[in-house]
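Before any comments, here is the structure.
Here's a slice of the assembly, chains where they normally sit.
Letters A, B and C mark the chains in the order given here, with residues in each chain numbered from 1 onward.
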Amino acid sequence: MTSLVPGPHRASHRPSGTVRPAGEPAVGLPRWAFVPAAVGGLLVLLPLVAMGSRVDWSSFASLITSESSLAALGLSLRTAATSTLLCLVLGIPMALVLARARFAGLDLLRSLVLVPLVLPPVVGGIALLYTFGRRGLLGSSMEVLGVQIAFSTTAVVLAQTFVALPFLVISLEGSLRTAGTRYDVVAASLGARPTTVLRRVTLPLVWPGLASGTVLSFARALGEFGATITFAGSLQGVTRTLPLEIYLQRETDPDAAVALSFLLVLVAVLVIASTRTHRRVR
Amino acid sequence: GPAAGGDVGTSAGTTTLTVFAAASLQHAFEQVATEFEARHEGVDVRLSLAGSADLVAQVQQGAPADVVATASTATMDRLAADNLVGAPQAFATNALQIAVPPGNPAGVETLADLTDPGLALVLCAPEVPCGAASAAVEEAAGLHLRPVSEERSVTDVLGKVTTGEADAGLVYVTDVAAAGDGVEGIAFPESSAAPTTYPVATVAGSAEPALAQEFVHLVLAAEGRATLLNLGFGAP
Amino acid sequence: MTLTFAATLPDRGFDVELDVAEGRTLALLGPNGAGKSTALGLAAGTLRPHDGHVTLDGRPLVHAEAGRTRTWVPPHARQVALLAQEALLFPHLSVRQNVAFGPRSQGARRREADAAADRRLADVGLASLADRAPSTLSGGQAQRVAVARALAAEPRLLLLDEPMAALDVEVTPALRQSLKHLLAEQTTVITTHDVLDALLLADEIAVIDGGRVVERGATADVLARPRSTFAAKIAGLNLLAGTWTGDGVRTTAGEVVHGHAPGDGLAVGVPMTAVFRPAAVSVYLDEQHGSPRNTFRGTVTSLEPRGDLVRVRTGHLAADVTPQSVAELSLVPGAQVWLSVKAAEVDVYPG
């Protein structure tokens, strides 16, 4: 829908040879914006380059294909995917309620939902243990039901969902507010039930926000370490995800840890790039 | 055998023994575990590795562990105080060394050199075992060290030294050994003032108390000792 | 009555009662900000009344008392389709999918819904644009698609908010014609600023001003005998309200207008209205004296071509004269003129 040319060409009153599609709307981005954007980009990219320059590429392949690495990678992908799904199932309704429902205490609720963001993950893990652990708030009642969550793969998913959920909720809520409800009103007046409106109008319209939220929570789940090691422990193939494997490697072989981190980054970039976050909307 | 619960437990025909160990013991315990599995047909040893404080919190919250080994007596004592473990037994000791980046750019030779104000020194924080040891050494030597950072773990100290960010740090002998070419270690006599002891114990709620006890025995036995000595640990 | 409507919204100074019989079309007329869109929003369920009720086919859609909503049927369950002033086509759906949205939402299969959509698009003359994205439509095209979308929902009550604004002369008559056909059996409320829409499509007219119904009646009656200035303006008639003096109507400005009275026996002092066509009004540069005529002094405020004639407006009156007269009299805005109309041309009736 929108396209803006990089600065140098835009405000030129002099002839310039830019090729760009005719008919495209053409409103400018301030040229100075490219400077801080580039600084910000470098701040993120330079450390990656620096890290890449330290990786021992000759042993990279053997390192990342070792049994423990592959087990950790597989577990990470499975659990992060499951947590992202859980985040969508729980988070979309939460964002809708926060953006559109109106009841006393909503503002407080919104702040509380953010808490896992600010809680150091290890403390989050302790809080989860206090809740779902054998001696926790729900643990004893769950033990009666024969369910034990802590130190299982379920615990990994729970820990990842706990830390990743606010990301989805917050970014989707922002988009829902920005989008407003004009189209929803039209859809309802055409006879669409609230669920139909949600599925066919609301969510497609906030697609960019939903996509960023999903990417954010997937990334957060994939990188999750502190809550997992505390709440789920670190057992190979069961709870030892890639970040936990990296942590362990670092104790003994920092280079291996960096190489594994590179693997993690690679996987994340591939997964994220394959999700188109920028569907055309208007 | 009886399940410990969740995914941690028995798969068909095998018994699982879950050992919670401090992350710095990874290599040592991997070797002990292999040995143990070789001796006990059908037993699968699973290592859960984390910082000592994490391990303590997990066991306190009912983690399905059979054996626990930490990197300090202080942490193990908390479990003992809650009657969550059997009697802890020391199985290894460790001593401090000065770690410097390869080539020793700051020319450190003795502990007293670390008082040089121009030197970027990193230590462990007094709250963690290696920091407590550093403080004891410092006091025994009558020196006053001014670190630029008090790290939470040995790994963090080593990280600063291997990247050359710090000119020197105090870590354990075993850590210097494990870091290979990344750092150079400088032994110093005052280190004997503060030996660090590694305790191991069976967990009270263990589903396999007998096997757990046998694992502790193996760690304490000559075979376990040898493995530990190979990696630079001292005898208790 | 199919639709009965009585609602207030004190915030907007809105207090309106309306009803529409099964299959009839009611046109809401009134100046900008009168409350037309508000009335439609209350019927569609996009707004809640402070007080009042709306019922459709005897089924209460909303009932509120002093700000407390006691009955509430949500918009989607009302079978009331609202075409808003802005087209608001769903940007992520094609034109056909937009029009098929109503039938699909009400459970039709894709094939049926698409077929219905194509029929409605043909009705508004845009069958060829079915696969386009809404963002590639012109303003008028978008508005026509929105009309098709509202019709395709086959509502019990159809609410059209200025469906003809932004349409070109070529398509307006055609669309008006197809709407006339489509609305024949359809219970409809339409808002418009174009008297032709009202004349052609509506059985009845309600004029709203400042949030109240100021006039209400069959289309022909309201346009022939408007009681409100606004209705008179759209009907293109001059209207002077005042009180009966025995042989004429005295306005608040003190002018007396003579004309046909509806009969004898009118009490002096009752409110009366005098109505006459602009074409019956002559324009002079100085005052005329002679046989029974009404003369009004005024300043020309505007000149508008109107077919073969030019409409000359003064503050409150209008006269249609030939372009030649305009030239001869050198009429320009600001000119002082006398308007005169024969008493025989003036209708006077109570109200």
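What we mean here is this: a residue touches a chain if its C-beta (ideal position, glycine included) is under 8 Å from a C-beta of that chain, and two chains touch if they have at least 3 such contacts.
Only a predicted model underlies this, so the values are computations on that prediction, with no experimental measurement involved.
Chemist: Beyond the single copies shown, what is the real count of each chain in the complex as a whole?
Modeler: Full-complex copy numbers, labelled as displayed: A x2, B x1, C x2.
One rule holds in what follows: only the chains that are shown with their structure count from here on.
Chemist: Would you kindly tell me how far, in whole Å, the mean C-alpha position of subunit C lies from that of subunit A?
Modeler: So the centre of subunit A lies 53 Å away from the centre of subunit C.
Chemist: Return the distance between the CA-based centres of subunit A and subunit B, expressed in whole Å.
Modeler: Spacing between the chain centres: roughly 34 Å.
Chemist: Taking each residue of subunit B in turn, which ones touch at least two of the other chains?
Modeler: none
Chemist: Of all residues in subunit A, which touch subunit C in the complex?
Modeler: Interface residues on subunit A, with respect to subunit C: 1, 182-183, 185-194, 196-197, 200-201, 204-205, 207, 281-282.
Chemist: Taking the touch rule as given, give the residues of subunit C at its contact with subunit A in the complex, in rising order.
Modeler: 44-46, 74-82, 84, 86, 88, 90-92, 101-102, 105-106, 135, 149-150, 153, 155
Chemist: Over in the complex, which subunit A residues touch subunit B? Could you list them?
Modeler: So the residues of subunit A touching subunit B come out as 122, 126, 129-130, 133-136, 139, 148-155, 229-230, 233-236, 238-239, 247-248, 250-254.
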